[in-house]
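In what follows, a single structure is set out as C-alpha cells and then discussed.
Shown here: the complex without one of its protein chains, the others still in place.
And then chain A:
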Amino acid sequence: MSLFLQQIINGLTLGSIYGLVALGLTLVYGILHIPNFAHGALYMVGAFMSYFFMVDLGAHYWIAMAGSAAVVAVLAILCERLVFHPLRHSPPIHDKIAAIGILLFLEAVVQMFWGSDFRRMSSPFTGILNFDGLIIPEQRLLIIAGAFVLVVALQLFLRKTMTGATIIAMAQNRDGAFLVGIDANRVAMMTFAISGMLAAFAATLYAPINLVYPAMGHLVIMKAFVIIILGGMGSVPGAIVGGMIIGFAEALGGFYISTSYKDIIAFGLLVLILSVRPQGLFAKGAH
C-alpha cells in the first residue's frame, strides 16, 4: 500500500511542476495566441537566478525565490516589449521563430556566464518524512503545497480583482475587451510577467531536488506543450488537470509497467484524449 501511496506522491510532485510551467504557457497562449517556445528558457533562467541569489549572494531560499520571480517577470516583459509586440501585425510564424530565437539566446547567455556545469542548489528543507514506510522528502511536500497555493492565488487574482478580470476578458473576446476600453498593452505585459513568475516559482521549487544547468528547460517545456494541448490551449483548469494527468501517468506507468515506457504512456494518453476531444479537455472551441 505504501508503495502505491509513494507513487501518488511522485505523481503529485511531477504534476505540480508540470502544471505550473504549463499554466504560464497557457496564459500567454490564451491571450496573445503565441506558442511561447522560450518559456522553458524562462524556467531555466528562474533556476539560475535563484541559484545566484542563494549561493552567490547568500540570500534565504524564500527571498531568492521572490527575487528570481521578479527578475524573470521583468525579463518576460522585455521579451514581450522588444520582440512579440513589434511582431503583432506579422504572420504567426514570425512569433514562433522569434520565440525559438529567444530560447537559443537565453540559453547561450546563461552558458556564457555560468558555464555548462551541473549545479546543485540546496533548500533549507532537506529533511525526510517517513510515515510507516511511505517516504516523503520535505522539498517534495513543499512543491505540492507551493503549487497548490500558487494555483489558488492565481485563481483569486483572475476572478476577484479588476486587473485579473481584464486578462480573462482579453482571453474571452479580444474585440469586446477593446470596446470596453481595456488596454491591450498593459494586459499583454501583465500576462507575460505572470507567466514568467510562475516559471521562476516552479524552477525554484524544483531545483533543490534536481540539477541546475542551461539545458534544464528542455525537459519540462516538452511536457508543458503536451499538457496545454491535452488540457485545451489557453485553458487554466486544463493546464492544471493536464499537468496532473501527465504526472500521474509517468509515476504510475513508470512504476507498474516500465520506466522505459513512461513517455509512451503519457503520449498514448494524449493521442487517446485528442481522438475523443480534439479541442482538448477544457477548451470551449478549437482555436
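Things to note:
Assume contacts are C-beta pairs under 8 Å (C-beta built on N, C-alpha and C of every residue); 3 or more make two chains touch, one makes a residue touch a chain; residues count from 1.
Throughout what follows, contacts and distances are computed from a predicted model.
The complex includes a chain that is not drawn, and of the options "Succinate dehydrogenase cytochrome b556 subunit", "ABC transporter substrate-binding protein", "Homoprotocatechuate catabolism bifunctional isomerase/decarboxylase" or "Spore germination protein KC/spore germination protein" the UniProt name matching it is "ABC transporter substrate-binding protein".
Remark: the residues of chain A touching the chain excluded from display are 3, 6-7, 10, 13-14, 17, 107-108, 111, 115-118, 120, 128, 135, 137, 209-211, 213-215, 218-220, 223, 250-251, 254-255, 258-260, 262-263.
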